[in-house]
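The complex is shown incomplete by one protein chain, all other protein chains being positioned as in the whole.
Let's turn to chain A:
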Amino acid sequence: MTSPSEQPQRNQGKDLGLTLCPSCQQLMSHKATHCSRCGSTLAFRDYSSLQKSWALLITAAILLIPANIYPITIFTSQGQTRHDTIFTGITHLIDLNILPIAVILFTASILVPILKICGLTIYLLAISFRLPISKKRLMVGFHVIEWIGRWSMLDLFVISITAAVVNMGQLLDAKPGPAATAFALVILLTQIAAKVLDTRLLWDRLESQDDTNRNTESS
């Protein structure tokens, strides 16, 4: 029904045979293999990025389980040893009435990783299976995920500071637990998964679907 002349409201780079250098943002012809300014390899679209991103994300999701089950800190106070997982550590803080810190730690070490993994899963599902989700909303979510992901490092920094300063044998002692490595890997892998993904794929693949949706709504 739609004639080709009225369909492309906005030009995309691929219609004009143009592409952007990923490292220096120089505008190049899509026939070029290397950027003329910085010399890095150009990829018109990185289709393998979808696969890489899925692989990293699934690994991160699996690692999230040991990160939450095993203790992340082992705290000794006057001969009594506590094994705290991420969750019990936070409930312990609530018991001690340090609510603001508990909220910060809950956000950084439970909410953010789970939101990130769920968000990226939805995002990748939308590209792989062409789900009819608003692209604009997906992209806003993606920017939030990219920005907020770093903050999970908070918990690891806190562990390293306390482990270094609190070491007095039986009286007072803090050690990291086995979950620490798993948690560090979750952060690392999800960050790379978001970084590696070529987001232009979303706008290519969903184009036809989204446009037909818009047309049926308007008619």
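A few notes on this one:
Going forward, a residue touches a chain if its C-beta (ideal position, glycine included) is under 8 Å from a C-beta of that chain, and two chains touch if they have at least 3 such contacts; residues count from 1.
Please note the rule applied: contacts and distances are computed from a predicted model.
UniProt lists the omitted chain of the complex under the protein name "Paraquat-inducible protein A" (options: "Menaquinol oxidoreductase", "Protein-arginine kinase", "Putative ABC transporter permease protein YurM" or "Paraquat-inducible protein A"). From the set A:Ala43, A:Ile133, A:Met153 or A:Val196, the residue in touch with the chain omitted from the display is A:Met153, counting the whole complex. Residue A:Val166 is the one among A:Ile58, A:Val166 or A:Val196 that touches the chain missing from this view. Only one residue from A:Lys14, A:Lys52 or A:His83 touches the chain missing from this view: A:Lys14. For chain A, the residues in touch with the chain missing from this view are 8-14, 16-20, 22-27, 37-40, 77, 93, 96, 98, 100-101, 104-105, 135-136, 139-140, 142-143, 150-151, 153-154, 156-168, 171-172, 175-176, 180-181, 184-185, 187-188, 195, 199-200, 202-204.
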